[in-house]
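Every protein chain but one is kept in place in this view of the complex.
Let's turn to chain A:
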């Protein structure tokens, strides 16, 4: 006998909800999926009417579904947001090219302006060129640091107040565990925040904070959203860390584990004595981006690349060697000075026709 939906008690159940184990119908799945994101947004008062919000779009499942849900909720609940797609082109031949196609399709489908910012135009280096220089060992360190700053800079160009990213519940639970195991108390305090904001940077939030990765895939499947799922050709072999495998085991044992870990992470905070000893944020003296040292991480890495000593941003020893060669030459190529959002977009954006 077919089961009836545990929620509406009318339609036939066609799926077992990964988060709760309830057997429900498709319409109810859409409803709970979207409403939980809506609850997350309203509970933490993420947006004000009229906000300009950029969706960090990679073409992958999380950001593709996020763009769709943001658009849906914005219309359904009259958030009054101006939504943009912001994509970073790392310059990886054959990988980013294809995923950017997905983003461009989203631009048309969702009728949202898209800005693509490339590593090449911002740093003068593509990932292809960086890999050619540093090899396949620390490439992701460069890529991660460059991406973070590129998103903020892209957002400043679009003059948005806010970037939303597709980080999901699995990512956050993993980060909680990882930060505890690594003793990174500063990040542990931050990682369950739905919204973070640096001194002069754009707000960043995670509307999918409580959304299970499996449900994002399920939502894309039933809504027939297409996304790009190929791995980067420069992705290291040891792709998933210990914590991810462990988390998947916990989820299999009891599905609520992911949200339970997030609940734990939200329930505690770093005690005041510990907070007092943490490092203060300043701005990078070369590019104006926020930094905990004189030079921000991206400028440090870039200087190493430009001076042919790429590892100086990675190890202490190489850093010393670089310093021994004297200060950076005036002719050094640097990142344009960072200007926080000023009121007017500084770039023309591609508006869908």
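Quick note on the criterion: contacts are C-beta pairs under 8 Å (C-beta built on N, C-alpha and C of every residue); 3 or more make two chains touch, one makes a residue touch a chain; residues count from 1.
To be clear about the criterion, contacts and distances are computed from a predicted model.
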Quick one: find the hidden chain's UniProt protein name among "E2 ubiquitin-conjugating enzyme", "Histone acetyltransferase ESA1", "Cytoplasmic tRNA 2-thiolation protein 2" or "Enhancer of polycomb-like protein". "Cytoplasmic tRNA 2-thiolation protein 2"
Missing-chain contact among A:67, A:218 or A:322 belongs to A:218
Which of A:53, A:130, A:164 or A:188 contacts the chain that the document leaves out: A:188
The missing chain sits against chain A at residues 2-3, 6-8, 13-23, 26, 28, 30-32, 35-36, 39-40, 43, 56, 58, 60, 63, 68, 72, 76, 88, 90, 109, 140-141, 143-145, 147, 165-167, 171, 174-185, 188, 210, 214, 217-218, 220-226, 229, 231-232, 235-236, 238-242, 244, 246, 249-250, 252-257, 259-261, 263-271, 274, 297
